[in-house]
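For reference, the structure is listed below as structure tokens.
Yeah, one chain of the complex is gone here, protein chain that is, but the others are all in their spots.
Let's turn to subunit A:
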Amino acid sequence: MSALDELRGLRRGGAQVRKRDNRAAFWFLAPWFAGLLLVTVGPVLASFGLGFTRYNLIQPPRLIGFDNFARILSDTRLHNALRVTFTYVLVSVPLQLACALGVALLLNRGLRGLAFYRSAFYLPSLLGSSVAIAVLWTQVFGTEGLVNRVLGFFGVEGKGWISDPDTALSTLIVLNVWTFGSPMIIFLAGLRQIPEVYYEAAAIDGAGRWSRFWRITLPLLSPILFFNLVLQIIHAFQSFTQAFVVSGGTGGPSDSTMFYTLYLYQQGFSRFDMGYASALAWFLLLIIAAFTAINFWAAKFWVFYDD
């Protein structure tokens, strides 16, 4: 069903070849091959090379050995960016998936108005990555923003949520949780695959709601949960727009919204330090690959495949 299942299948080996259509395949794939060379895998390899140079786009690149990579180890602003990014990923993704699963469970099983609810909850995940919503967030969590107005009704003293370094990141976490609609739809599709007879059998055996959830729903949904987890983590690592707009491009206040991607952008496209930015890009790739690998490894212990 998902891209991840496909990858699992590849490892197991696929069908054997009957007759080859190499020539036709070459022409059908020609644009894709060109893209691979020029736009995706080619640049990944090139950025590895650039990582060993000092390059500002004007003078030709100059080899400087491992300097850029050594700089990664000693760059304290980068270490702060890593801390901010990890916090963001590790807090917002579980919260987002918990909301997605929770609402999907509420929506499951022939609820009236399902299509309407589904659309209403899905809409934010289409809007969430836009500049416009980031502008809205800046107002809503600002000193005189909507949140403080509502708190004022209840007599609670508000504050500038975005201008305070202690809470600025939380507002972005809230924004990411707000976009739970897209994993929710995947959960809904997964829930529909679970055969009703399992629940009927469990009901006959006297299983309550909780044990039905823990013993049937969750195990059978675990491949979908795994899929959502892997993708949303990768996705969250790449967040950029919201932090950029909310902080006016600075990652402030006091670097509290300095996402890794934002730092990379500043190094590469404000300071035009292309060599260091390339090294940072590779480091990001390694981090995401490591997270994904850990996820796949941990999956052995909790993901249940019915096949």
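In this section, a contact is a pair of C-beta atoms (placed from the backbone, for glycine too) under 8 Å apart; a residue touches a chain by one contact, two chains touch by 3 or more; residues count from 1.
By our rule, contacts and distances are computed from a predicted model.
A.B. asks: Hey, which one's the missing chain according to UniProt: "Carbohydrate ABC transporter membrane protein 2, CUT1 family", "Nitrite/sulfite reductase", "Extracellular solute-binding protein" or "Phosphate transport system permease protein"?
C.D. replies: Per the UniProt record, the undisplayed chain of the complex is "Carbohydrate ABC transporter membrane protein 2, CUT1 family".
A.B. asks: Of A:Leu50, A:Leu169 or A:Leu220, which residue touches the hidden chain?
C.D. replies: A:Leu50
A.B. asks: Who touches the missing chain here, A:Glu144, A:Glu157 or A:Glu196?
C.D. replies: Checking each option in A:Glu144, A:Glu157 or A:Glu196, the one touching the absent chain turns out to be A:Glu144.
A.B. asks: Return the single residue from A:Pro94, A:Pro124 or A:Pro219 that touches the missing chain.
C.D. replies: Missing-chain contact among the listed residues: A:Pro124.
A.B. asks: Any idea which of A:Trp214, A:Phe269 or A:Phe304 touches the chain not displayed?
C.D. replies: Checking the options A:Trp214, A:Phe269 or A:Phe304, the one contacting the hidden chain is A:Phe269.
A.B. asks: Residues on subunit A that touch the omitted chain in the whole complex?
C.D. replies: Per the touch rule, subunit A residues meeting the hidden chain are 1-4, 6-7, 10, 14, 17-22, 24-26, 28-29, 31-32, 34-36, 38-44, 46-47, 50, 55, 57, 103, 106-107, 111-113, 117-124, 126-127, 129-133, 135-136, 138-140, 144, 146, 149-150, 153, 178, 182-183, 185-186, 188-189, 224, 227, 231, 234-235, 237-238, 240-241, 244-245, 248-249, 261, 264-265, 268-269, 274, 277-278, 281-282, 284-285, 288, 292.
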